[in-house]
Structures are given as C-alpha cells and as structure tokens.
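Missing here: one protein chain of the complex. Every other protein chain is in place.
And now, chain A:
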C-alpha cells in the first residue's frame, strides 16, 4: 500500500511512459504551441491568412497586413510568457503542497498583487497596473503567509495553505471594502480583475520578462527536489533532500511567476490549476517532465483561449480570463470523468 503510493507519487509506476514517448509528446505539444502562436497573429477582427503571417514575420514590409500582425505581436508574446508562468507556478504549487487542488493563488499571491493595485488606484497613483506595484504587494502577502505558516518549525503544507486562506480572506475583504466605497476605483478594478491580454502596453513585456525568466529557471532547477518532496517530508529528508530550502525556493519561484503574470495581464484564473492537471494525465507525477510540459501547454491553452475570445463575439472581444475558465472548466470535468474508478 505505502510502497505503491510512494511509487505513484514519484511517477515510477510500472505503467509510466518511456522517456522517448514523453519527449515526442513534448515535441507535439511544442508544435501545437507554434500553431497557436501563428493563429494568434492571424485571427482577429481582420483575418490574415497564415501564409501572409509567415511572410510578414520573415520579411516585414509596410503593407496593411503587416501592421495588423505587428499589433498582435505584443499580446501573443504576453500570452506566451503569462501562460508559461501560470502553468509552471501551478505545477510547483501542487508539488509543494502535495495537494492536487492547489492553485498558484493559494499563498495569497494574486490577492496581494490585487490589493497593492487597488491601494495604488485609491491613492491616485498613475499607471497602477505596473509591475512595480503588483510585485511588492504579492511578495508582502507571500512573506506574511510564510511567516504565519512556518511559526517556529518548518513550513508545513497544511499550515501554509491555511495561512494563505487567512491572508487571502483579509486582503479580499480589504479590496472589497475599498472598491465598494470608492466608485472610481471599483470602475477601474472591475475591468482589471477579469484578466485580458488585449490593449496592454508593449512595454510591460520587457518589464515582466526578467521576473518570469528567473522564475522559470528556478522552477526547472527545482523539479528533482520536488519529486523528493512528493514522497513526504520524512522520506525526502532521509533521501537527503533539503525540504525547507526546496519549499522556500519553490515559494519564491511561484511568487515571481504569479506576481509578474498578474501584474502584466490581471488575474487569470484556472490556467495554473488546470494545466498541471491536464499535463499530469500524460506525464505522470514526475516533475522533471511535468514542468517542461507546463511551459509549453500553458501558453498553448492561454493563446487558444485568447483566439477563441476574439472569434466568439466578433467584432467585439471576450476577455481571455473569461474564456480560459470556460475552456478549462469542461476540460477539467472530462479529466475527472476519465479518472480511474478508485479515485
């Protein structure tokens, strides 16, 4: 019983797919991501055939189509970055807390960022959605969660999750009381909170890029330690894993990724929760495969959602945050229905 559980947790079940298959799958996923990037540049109020998109990318001219495509490049790049960031953050969070329901927002990252942005808007600072407001807010929230969750002993998953619930609840109450008493802030907040790739300042990409890159590198470097953590703290310690250090670095990576993503496009629900779930059905629980898959599948899902949002109510657009929920929700339900009878 125990040995089966630990083997499943480490992804070492006898039924695990061979590495060659997994690598092939990763390539296929990357191909899908490439197609979705191309489509993201092609589809919109003005449709540009993919061949023209390719030509415009290889040899940019001054035609109308080229201008249209250029206007879609920022949101595509943002989609790539944010999708990868959220999916990987979700993967780490689920590994750290050993809870498949964990969502990157669990440690208060999103609410911290939102609270900072609402405060900035209430105080009347311009450019309130900028990274430099959201990041400190997110980090402050996570630090509080970590301090409350750790106490004197090592940070345990259950305590961290509970501390996250506490901090998120208080911050949400704060956000609600500020937005409900200041109509102007509420008016701006209700559009920000939905999460959208459209109409963002291209400058944002450069601002959030370093945070997301550092976060991704840190995450991929941690993937082996996360596997050890999945065995339980005691076993992981016995195997020589640095449990506390892994958890701390994992929290840092998640915070970097989530805060940067939220600062760039607003809180986008569900990508961080659903993508690791979808990926796990292919890769099993081995983080060394799970996280790279997340890097590829996350943006593919986000960009597809963005494209769907442009088609559905054309010529208007549906915000990507709405679409991810309505794509991710049914996918999750399907995944649940395919679960083995034991679950």
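Following the convention adopted for this analysis, a residue touches a chain if its C-beta (ideal position, glycine included) is under 8 Å from a C-beta of that chain, and two chains touch if they have at least 3 such contacts; residues count from 1.
Heads up, the rule we're going with is that contacts and distances are computed from a predicted model.
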### Message
Can you work out the missing subunit's protein name as recorded in UniProt? Choose among "Ferrichrome ABC transporter permease", "Nitrate reductase", "NADH-quinone oxidoreductase subunit H" or "MoxR family ATPase".
### Response
"Ferrichrome ABC transporter permease"
### Task
Could you tell which one of A:190, A:203 or A:245 touches the chain left off the display?
A:190
### Query
From the list A:57, A:122, A:165 or A:311, which touches the chain that is not on show?
A:165
### Message
Looking at the full complex, which residue from A:27, A:180, A:206 or A:221 touches the chain that isn't shown here?
### Response
A:180
### Message
Looking at the full complex, which residue from A:208, A:226, A:264 or A:319 touches the chain that isn't shown here?
### Response
A:319
### Task
Could I get the residues of chain A that touch the absent chain, sorted low to high?
101, 148-149, 151-153, 156, 158-159, 161-163, 165-167, 169-170, 172-173, 176-177, 179-181, 183, 186-187, 190-191, 193-194, 269-270, 273-274, 277, 318-319, 321-322, 324-326, 328-333, 335-337, 339, 343
